[in-house]
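A single protein chain has been removed from this complex, and every other one stays in its place.
Coming up: chain A.
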Amino acid sequence: MLHVTIPPFPPPEMSSCFLDEETFCQCCQLLLQHSHSLCDGWSWEQVKGSEEGYLRKTALGTGRTRCNLDQQGNSSDQHQERTFSLSFHNDDDDDDEDDGAVCCIQEESSSSSVVQYEYHILYSCSYQTPVLYFRASTLEGRSLCLEEVWDSVHPNYRQRLQHRPWDTITQQEHPLLGQSFFVLHPCRTEEFMMPVLKAALEEHRQVNYIVTWLSVVGPVVGLDVPLSYCTQKHQWLCTRRLIDCK
């Protein structure tokens, strides 16, 4: 297995905690090394004819959807063919309540169901941070609509999301693939990364920016990062200290 040696991060001269693209790639490679040992599904996807790439992972999780409603709006067998169209796809149904733009989800008519997630970690040049893009669909292949995604956010973050949902998760075109993805807004990434990086700098510890960042943002949208990503790094740091002492 290729072991990547990376220059110290945060760098001693750090005045802000913005991430450059090279360090992004290096941190991703370190994450991948551990991911391979865990077989937890991360892969690096290179864009054809480009230097750019991203981390990708698919996983099954849970979410709150309306896919198992019948015509009366009652819960029914989830294998029953759906009669409502609750997304932005072609609508052949008679029901025109959800006519066009807004998909109205009422808490009491949504239920927990299995959701297929696909997560991408991209580097944003404009924000100089990583950004989490994701897709979510039912097992029947229907994409969740934005309101269903908001409804599926982990309860630990629900209150903050409900305060300003449009500032948190929206739909955007994937910068590299051009397809519609959900995205967790990155504008305030520095706000929660800075204290961690500052402390690391002061104590001469190194952190993997991507691992730290992902551990914070991932659980919001059903992506938990196993604890061993933290302990494994810890072992790596100990090794480095041993090397430095010789």
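Keep this in mind: contacts are C-beta pairs under 8 Å (C-beta built on N, C-alpha and C of every residue); 3 or more make two chains touch, one makes a residue touch a chain; residues count from 1.
The definition used in the following text is that contacts and distances are computed from a predicted model.
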| item | value |
| --- | --- |
| Chain not displayed: protein name in its UniProt record ("Ubiquitin-like protein ATG12", "Dimethylarginine dimethylaminohydrolase 1", "Large ribosomal subunit protein uL3m" or "Autophagy protein 5") | "Ubiquitin-like protein ATG12" |
| Sole residue of A:Ser50, A:Ser126 or A:Gln159 that reaches the chain not shown, by the stated touch rule | A:Gln159 |
| Touching residues (missing chain, whole complex) on chain A | 154-160, 162-164, 167-169, 184-185, 187-188, 191-192, 194-196, 198-200, 203, 205, 207, 211-212, 215-216, 219, 224-225, 227, 229-231, 233-234 |
